[in-house]
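Below you'll find the structure, written out as structure tokens, and then a few comments.
Here the complex is missing one protein chain, while the rest keep their positions.
Just so it is clear, A and B label the chains in written order, and each chain counts residues from 1 on its own.
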Amino acid sequence: MNGVPMEHGLVLAATLFSLGLAGLMLRRSMLFVLMSLEIMLNAAGLAFIVGSTAWNQPDGQAMFLLVITLAAAEASVGLALMIQLYQRFHSIKLDNVSRMRG
Amino acid sequence: MMTVATVLSCLLPLASTLALAFSGERLGPRASTLIGVGSVGLAALATAWALLAYSGASQSVTLWTWVSVGDFQPTIGLTVDRLSLVMMGIITGVGFLIHLFAAWYMAGEAGITRFYAWMNLFVFSMLILVLADNLLLLFLGWEGVGLCSYGLIGYYYQDEANNWAAFKAFIVTRIGDVFLALGMFLIFVEIGSLDIGQVLDQAPRVWAEGSATANIAALLILGGALGKSAQVPLHTWLPDAMAGPTPVSALIHAATMVTAGVYLIARLNGLFLLAPDVLLLVGVIGAVSLLLAGFAALAQTDIKRVLAYSTMSQIGYMFVALGVGAFDAAIFHLTTHAFFKALLFLSAGSVIISCHHEQEMGKLGGLWRQLPVAYAGFLVGGAALVALPLVSAGFFSKDEILWQTMAADRAGLLIAGLLGAVLTGLYTVRLILGIFHGEPGSHHARHPEPGKNLFTHHLPLIVLAVLSTFLGAWLYPGLGELFPAAPGEAADTGHTLLQVLATGAVIAGLALAGWLFLMRRQWLHSVVEKGAGARCWTLLNRAWGFDALFKWGLVRPWQWLVHGLRCDFINRGMNLLALIARVGNAGLVRTQNGRVRTYACVMVLGVTVILISLVLTRGGGT
């Protein structure tokens, strides 16, 4: 068999996704939460690329572009929120803003 | 004419009650007093009119039918006969004098309107009680006087103890009232009527003499009478009832309400004659009460409590008379007792007000020079109480009772009566000496302010004092034909001997009292200071410990039972649902903690569970 089996690519994506999820659940600093989100988005993108190359279709890569767009938008808004958080609380720990018990 | 006067004397206090009760606070104390005293005065005049118009036959007037259910048609109807007229005379006559005195006694107190509203309602209820021609209406008056007694004992409601005393009086008498109500039910079921005349008429036909049903009916009626008349064992409320104002004690707890039991038994005499055993029990209870109360009166320090126990003791005499079938003698003693006990209470009230509400015997003393009117009242009333021969009203009535007892061949009751006479002498002398002689015990007693008002202070005392002498005894008309023949009517032997004996008992009591309280005062003090004497004193002061007995025997077990039932286990089961909801709510609230990480974890958990279950079902499916 020639080339990389598709499962391996998907398992790699799943591993990265799980790591990002673990980071999201573990860390209380908003910076790390945002980075974990980037990792998860990236893992999703990887899954699309794997699918795209496996079937030799360009649509997966178009989807990857969308994922990148989303990641950029998310990062910009998230970082802006983080700056605001830091200005108001002088800390970026998310547990500090649990006052509304939302 | 007579019926008009009777109805008028009933309605006047009722109208006054309504006027006072619905006036709010608009009437001033002067107007309230005028209405309250005036209405009873007019009622007394109407009663006098009825007495004058009395033709000798009993008359009935039906005002209207209460309710009409098939054959059962209880009416609001009044019957006037000799017995009713005597009771009416006591209620309105003595009641008017007490109201008049209350105008002096209550001057300056808060809530005069309330006081007179209750007092007039009491007079109305009591008149209904004695005039009712059927048991249902009688029961209405019976409950009405109980209610007024409750309201007036708790008149000074700002002191908590008074409210408890009022509760106690209400609840204990209510126990008796339940018996009375049951008795009424039994009579209605068995005889089919509650009309007193019909009941007395039918009872001998329905019940054989001494039959079980007759005994039970009589016993139940007796239970009601015991509660109202403060006889053993339902007597504990009366001493505490002295928390009310003194005119209330004079009117309700000495002259009229507490004698309602005597009236009831006398009124239903035919029923009790069918149950001779119960009638004997009446006498025995009376004898026990008169001795217990006589001993207890010896060890009281509050002058009103001494008088309260003495009232119990005197009602005990009336029950003894009832017990030997001498109903006439019982009512006779009821009448004279109303006079002299009202006099004693009003005199005590005069002393209490003069000494700024001081009623402890130890803090009074040496007042005879400053308070001559009250002293005279106490002397005359005390003489009647101990039944001083020939000059006092009490002698004639008590002698009648003892004579009937002897004629009925009840030696035990006779001995109890004679012993009671000695005790009466002892505590009366102790009371008078304690208040009016010796050294003043407090500042107030050293500088009393005697009552000066001729009309509202002197007049009631003087009139009652006159009535407490042999003149009062002469006033009593005698009810001979109304009642079955008393045992003493047939026989006549030994009456003089008995009179000598009774006189001897009285004089022995007085002499013993004089010797003890004048000569051996120091010795007496040292005896009650310690050891068996002190224990004896405490026992008597607490009236043989009936209160503690009831508390530990009845009230506390009841409370325990109620406490046990309060945490109702079925209800607990029902509450389980609410508990589950509440616990669930608490748990869910805790998850809503505002931490994003927790939410993420829970979300991931859910996703994982779904994925794993997917994997498992896939594996199981293929």
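Quick note on the criterion: a contact is a pair of C-beta atoms (placed from the backbone, for glycine too) under 8 Å apart; a residue touches a chain by one contact, two chains touch by 3 or more.
Convention: contacts and distances are computed from a predicted model.
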According to UniProt, what is the chain that's been left out of this complex called? Choose from "Potassium-transporting ATPase potassium-binding subunit", "1,2-phenylacetyl-CoA epoxidase subunit PaaC", "Phosphate transport system permease protein PstA" or "NADH-quinone oxidoreductase subunit J".
"NADH-quinone oxidoreductase subunit J"
So that we can see where the missing chain sits, which residues of chain A does it touch?
1-12, 14-23, 25-29, 31-32, 34-36, 38-39, 42, 45-46, 49-50, 52-59, 61-62, 64-66, 68-77, 79-84, 86-89, 91-93, 100
Touching the hidden chain in the full complex, which residues of chain B are there? Just list them.
597, 601, 604-605, 607-608, 611-612, 614-615, 618-619
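Methods note: only the chains that are shown with their structure count from here on.
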Between chain A and chain B, centroid-to-centroid distance (C-alpha), Å
91
Note: in the complex, chain B contacts chain A through residues 592-597, 600-601, 604
Where on chain A does chain B make contact in their complex?
21, 24-28, 33, 94-95, 97-102
